[in-house]
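Below is a structure I'd like to ask you about.
The complex is shown incomplete by one protein chain, all other protein chains being positioned as in the whole.
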Amino acid sequence: MPYVNIKVAGSLTREQKAKIAAEVTDTLERIANKPKSYTYITFEEVKGENWAVAGDLLDSD
Amino acid sequence: MPYVNIKVAGSLTREQKAKIAAEVTDTLERIANKPKSYTYITFEEVKGENWAVAGDLLDSD
Amino acid sequence: MPYVNIKVAGSLTREQKAKIAAEVTDTLERIANKPKSYTYITFEEVKGENWAVAGDLLDSD
Amino acid sequence: MPYVNIKVAGSLTREQKAKIAAEVTDTLERIANKPKSYTYITFEEVKGENWAVAGDLLDSD
Amino acid sequence: MPYVNIKVAGSLTREQKAKIAAEVTDTLERIANKPKSYTYITFEEVKGENWAVAGDLLDSD
Partner (left out) sequence: MPYVNIKVAGSLTREQKAKIAAEVTDTLERIANKPKSYTYITFEEVKGENWAVAGDLLDSD
């Protein structure tokens, strides 16, 4: 019963999300013996104004 | 002080969210003795492109 | 495909968690038409030292 | 390696998010010795229809 | 700046977590062009009493 939440700054294409989901699900099956049908993955694409590193928003000048 | 996060694939109507919030808050009061005013609930409606099960995005053909 | 995360301050008995899980899953089926088998719920029991309200840890004197 | 997620009901201006990010990152450096470059902060602005307190959505009449 | 949270029911060995972290970080670099050093991954190992599927705790009889 894995549940995986993936947050990225910026956006991903549908194709990128499809590939990431397939690979991460495969990783959890091969390494941790989790049946693929058990794995839920959610993506969150976070705009630069909503993500800070080192105290600065990512869309800062 | 419960904090509940509910993620669903797809969307919910305002009416559905209102009913779910009322019922979950009531459940936590009856079963776990949490005063209703202490319970925060947030909803996240996740589009099919951002939720994968078994390695496939939910909006896959 | 609902995923629900329930954080409570303090602990719950196994019986309380079983009842809450059953009721919340039922709520999502009745109100939002989510098949019961699709619903994942995780509980997190947070000790008072790790939960603050109004700027004070819950185990404060 | 702190990761901080800040959910607020309603919205914040870019300026408010910039100030909050700077202050929280500074707090973690001063109090917990976390180098600023290690701290990731994400903001989520949750509309009233998606946040309930005491069993009522925040945009309720 | 990806941040990935992986929750699994039950526990993982340190070796399993090391391999999963390496693979997921590699996936995000290859597919989404995220530099490896930007990726944070946290694991949460959730005991069966704290995870429910279909309304039943995973450690149910």
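Order of writing sets the labels: A, B, C, D and E. Residues in every chain begin at 1.
Convention: a contact is a pair of C-beta atoms (placed from the backbone, for glycine too) under 8 Å apart; a residue touches a chain by one contact, two chains touch by 3 or more.
Just so it is clear, the structure is predicted and the values come from calculations on it, not from any experiment.
Q: With touch as defined up top, name the shown chains that contact the chain not shown.
A: The chain that is not shown touches these displayed chains: B, C, D, E.
Q: In the full complex, which bits of chain D touch the chain not displayed? Write them out.
A: 1-9, 12, 16, 19-20, 23-24, 27-28, 31-32, 34, 51, 53, 58
Q: Provide the residue numbers of chain C that touch the chain removed from this figure.
A: Residues of chain C in contact with the hidden chain: 7, 46, 49-57, 60.
Q: What residues on chain E make contact with the chain left out of this view?
A: 14, 17-18, 21-22, 25-26, 36-37, 39-45
Keep this in mind: only the chains that are shown with their structure count from here on.
Q: List every chain that touches both chain B and chain C.
A: The shared contacts of chain B and chain C, listed by label, come to A.
Q: Quick check: superposing chain A onto chain E on C-alpha atoms, how many degrees is the rotation, to the nearest 5?
A: The C-alpha superposition of chain A onto chain E needs 180 degrees.
Q: Which pair wins on C-beta contacts, A-C or A-D?
A: Counting C-beta pairs in contact, A-D comes out ahead.
Q: Taking the mean of the C-alpha atoms as each chain's centre, how many Å separate chain A from chain B?
A: Chain A and chain B have C-alpha centres separated by 20 Å.
Q: Mind pulling the residue numbers of chain D that touch at least two other chains?
A: As it turns out, chain D has residues touching two or more other chains at 40, 42.
Q: Does the chain-touch network form a line, ring, star, complete graph or other?
A: Graph shape here is other: it fits none of the named patterns.
Q: Under the stated touch criterion, can you name all the chain pairs that qualify?
A: A-B, A-C, A-D, A-E, B-C, B-D, C-E, D-E
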